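One chain of protein is taken out of this complex; the other chains stay put.
Note that the chains are named A, B and C in the order they appear, and that numbering of residues resets to 1 at the start of each chain.
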């Protein structure tokens, strides 16, 4: 069966699967643009630190990904502008040299309008290829990878924009908060769910998309353990602070304690004390800290110290995956539109997906038998398997269709600008 | 006599002097905006290094200067937006805290449109005061200082924008070069003009505006000396380079040699070698180096090493002032519209004004009997009298009405992003 | 049965176990001093980088350990000199403040003679306590910990002294090489030993001493794997270098590639090319690289890149332990007196103990159910379980009685000044 569809006009001979894919692909592309829309051209220009990128750069880089890995390999391809290969490559050594990461904010040209034209140009070219059925299985896999890649950048676009706006003493909101919100409710009490020891399977199963770092599925022996029923809340974090949590060396990893001293940490990122009350910067501007909501913007070091203070520990990524396996991916994710973690609902093991990424105690390392993807996209994940920690579960900035039980996110242990919180674990 | 004038509509009872001042003041304000006009909102957002500021910040800061030092002292003044005192104060400790210098590029808000509105608002308010004759002599002196300050920032706006555009691998032009230019002509040969020893007066004389650092006029004994008839050219600089100038320690001050090693200097800033030829980035984009034109974008260290290589030395600022005193301020200045140094015309002591600021061997120090201006504007010049070198004469980016024989510009010896070149001197 | 023994003169009523312990304890203490003996007082003063400590500081710190954790807790203890608690505490936050790590080389006082007196004083006091049977089980455990701690510092004393001597352009030898050495023989060819998958026990078993980080013994599922029969040799490393190993980004972890660029690595630490031949600095001075000997002084990043180049990978620490479990701890260890790795003997799985520490791919993390030791010595290991990699097997600088199959050494992945090499592994 064939049909017409809207992206690039009229098509003939497009299969249902292709049509469906084109719809999904267009939706992801439009979603990125919608996320950028509340930001001015100048907002989209700012790079607030080397780890973060300008919004405009995210818009261009995600487009470059399709051009470099799909279109550029097709015969007769003419680049939209050859210099973009240099400007918008992120870290693919195999593709060639690139602008220094910390210098992305220097690129006032191309302007936002030209970047939008770049997006439209690449979209049109790719749609033509898709509709014509001109892409082989490898190329289609790269388009799929490009979509997943773009969804990752949707989250980064928000975390980076939040960081950039937070530098501004005017504390501008990305978007005004919805006028009517339900009164904050108290979080349910923390309970523990027990899991028995076992030789379990970990890693991606099934036929859907997965990143190479989720594979191969393999066996792991997991001793018995217990997992907290919800994320740690801001109220609990405040208790930790009031109990001297940031001043007691015995609670901290050595590197964490050094970070506390070096950076003067005394609260999560974006928290400010004003006349005795704690506020924090959010995408809705400066707001009072909601004690019932999950704490976020804490580093792995802070999460680890909190867990030690609480007489518990962080879960391993295998433990987390055992708990999450088979559950539906629902929760306070990007589509909920909250743009912020919310207090947990009642129920066992709430908030596994959404609200905050959950720091685990696991280092980000290859699974047994791991193989990088062939070619340049092999640099996507594998080369970062050193010095980073695994986070699981997604956040209020994560697209729902992007995350799953086997999904492995990773950041260095000192990173705080992601929507990162924690759930406690302990020995059974 | 009274008249109508155009800035803010109809006025009655305005004196000729006021009218004249209003015209000049409006012209300076419009000139700043005209210099910013070729830049996109995103160009105007970029801060390429801590020493440089975004164009938008220049637009706002020059406006804040009038608001903070003139309007804010008048009864009944309501600030346009109180936070701007924090955002757009540069370095006036007496006025209060401010955004860290290196973080000016983070301020995506206020946007360019709002900054333009700020300019219009302050202009209107100040014009009302001027027209009403409401300002006393001290306040009028501060308005004059504000104008001179704005003219300084016109040059900085261009040097900073040049630096920002130069970071972009696309090498975008600020403005396209004029289509028809005269064929470059060879520079006149270097001759020497002799000056006899004498006890001379140095510093500002007369009743026009001067900065506090040009005062008091005082006596200095200057031994006999000779001064080069024109600026050092790119062609001469290339000889220095080819003679190993950047690789011979004996030519350099110790700090200069350390800078050569640390930064890998081997040519002036913005020079690039492409297939054996030297190009440089200009406000007209990347252009072949014109051997006849004066070299610029060299540090004091480089100028000093070149002079030593040439068997000469840099002049002192007193020597330069002796040579320039009484001459008319004409040359390749901002109004010429060239936006770049040009080859010297024939004649003795060409290029004293315009083309390039000329590094002297003088440290920037107080004149005997120097007193800072009272109040916060006392921080304008005096507190920088340490670790910097004096430059004289103005550049192709300097407004003609801003510079004079007694004018003292100053930058650290490693600075290269200003339009800084050199003229040779030697013992008589 | 009682006897006399030599450390502090005549004893009465000392048990056999105590006597035996005193002998062992005295031997360890004397060994440290013997290792320091070839170094001049000035050699022993030098701190060549923040990660390394002066020899003199090692002598004092290992003594302070006994004083702070054993003697100071006894009634009536008078410190040898109270300030030493500040000078010679390494990183025990619970014990109090201390000299900054990087400033240990500033401590010219106490002089070496005074530090020797400090050692003698503490030895005498501790011997009296031991002979008198005055120490309870907890205290005796801390004495044992102190001995193990001192053995660790014996290795560090050598690695740090090597690093310090290597900074000296005179390339002084710690000790002259023995006159007659056997002709270097070719290493045996690399073979692979296969291990089947299994649910195995890992961690310390039995009643002997172990560090807290080796416990608790626990089950791990290990997929089938193969292990290289010997360490990677200098000759093999040279092939890697000649094949562009240090210039091919695709072989490296991202952090590793950044380290290569930042530090200009192009060979192992201490290697120098002289007229086309490779030499390296050893404790016997500058010597030609022995192609048959194991490569050492490579970082985890380099080991990882080499393994990828070789089509293999680093083993996990569990794999290594499976292979080493039950084997006798013999090899080219400190007692062999070689002070350098040597070519492997024939045989399967040679060099598991001694020669070089073997980088694994495992992050240094707590075992399931890990608990730090109570009290200040709980800081010994646990707080470093972040950002480091596990090494196994000991080196030519490691005392034979100090290492075992379950022993976990750990260093950051960029560290090169330890005697660190590698063994390859691959999937079965």
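The rule is simple: a residue touches a chain if its C-beta (ideal position, glycine included) is under 8 Å from a C-beta of that chain, and two chains touch if they have at least 3 such contacts.
Source: prediction; values computed, not measured.
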Among shown chains, those touching the left-out chain: B, C
Candidates C:167, C:261 or C:330 - the one touching the absent chain: C:167
Residue, one of C:18, C:32, C:48 or C:299, that touches the chain absent here: C:48
Which residue of B:130, B:220, B:234 or B:339 touches the chain not shown here: B:220
Residues of chain B in contact with the chain not shown: 91, 93-94, 199, 218-221, 223, 249-250, 252-257, 300-301, 304, 361-363, 365-366, 368-369, 378-379, 383-387, 413, 427
Interface with the unshown chain - residue positions in chain C: 40-46, 48, 56, 83, 86-87, 99, 103, 105-112, 164-165, 167-170, 172
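Quick note on the criterion: only the chains that are shown with their structure count from here on.
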Centroid-based (C-alpha) most distant chain relative to chain B: C
Separation of mean Cα positions, chain C and chain B [Å, integer]: 60
Centroid distance [mean C-alpha coordinates] between chain B and chain A, Å: 46
Chain A and chain C, separation of their C-alpha mean positions in angstrom: 40
Residues of chain C whose C-beta touches two or more other chains: none
